[in-house]
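Below is a structure I'd like to ask you about.
For this depiction, one protein chain was excluded, whereas all remaining protein chains were kept in their positions.
And now, chain A:
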Amino acid sequence: MSIEDPIPRFAQFKLVLLGESAVGKSSIVHRFVKDSFDDLRESTIGAAFLTQTIKLANDTTVKFEIWDTAGQERYKSLAPMYYRNANCAVVVYDITQLASLERAKNWIKELQRQANADITIALTGNKLDLEAEREVSTGEAQQYAIDNGLLFCEVSAKTGDGIRDVFYRIAEQLPVEEQIRSTMSRSKPRINLNKPSTNTDQGCAC
């Protein structure tokens, strides 16, 4: 086997969605996984599980194991179980509901206290298509994200705006190379590791 042969480079990560009920968590996941939007989506019960893979540059495949939690009070006790060993979290609020940002901030505080220290968090404002009813200004949320070292995006699950971006930007932040290296060193001890790193700058492009 020559060194030029494309070696399957594969990494997988656990992702959890958090946020108040009805901000559009499930809609975001479905847009990402199935590229569809259902106006009459039923409220999530418990936590749902989906997977999706994305291709990065340099032949790297990243697979997300996604846990979509229910925002309802009743299922509050389930959330820790899913964020505890998550590599990344998408914390969603609804740009037309100021209170939902407050709830998102609480989730972020909880994550910072209880989740993995190196968890990648993306604060995501949803329902960008309802610009006319906006209650949360972009600046306010973005400032909060910068202060807390989070990724920040505004998206619309309905139109699909910005959805892929969220997951690609998360993938860029994740320790993809480390994971590939550790799995490879376990399975194939001698392999060329001189691949360029994919880590790019952290700046927000929204």
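Operating definition for what follows: a contact is a pair of C-beta atoms (placed from the backbone, for glycine too) under 8 Å apart; a residue touches a chain by one contact, two chains touch by 3 or more; residues count from 1.
Operating definition for what follows: contacts and distances are computed from a predicted model.
Within the choices "BBSome complex member BBS1", "COP9 signalosome complex subunit 6", "Putative tRNA (cytidine(32)/guanosine(34)-2'-O)-methyltransferase" or "FYVE-type domain-containing protein", the name that UniProt assigns to the complex's undisplayed chain is "FYVE-type domain-containing protein". Against the chain not displayed here, chain A makes contact via residues 14, 21, 42-43, 45-49, 51, 65, 72-75, 77-78, 81, 97-100, 102-103, 135.
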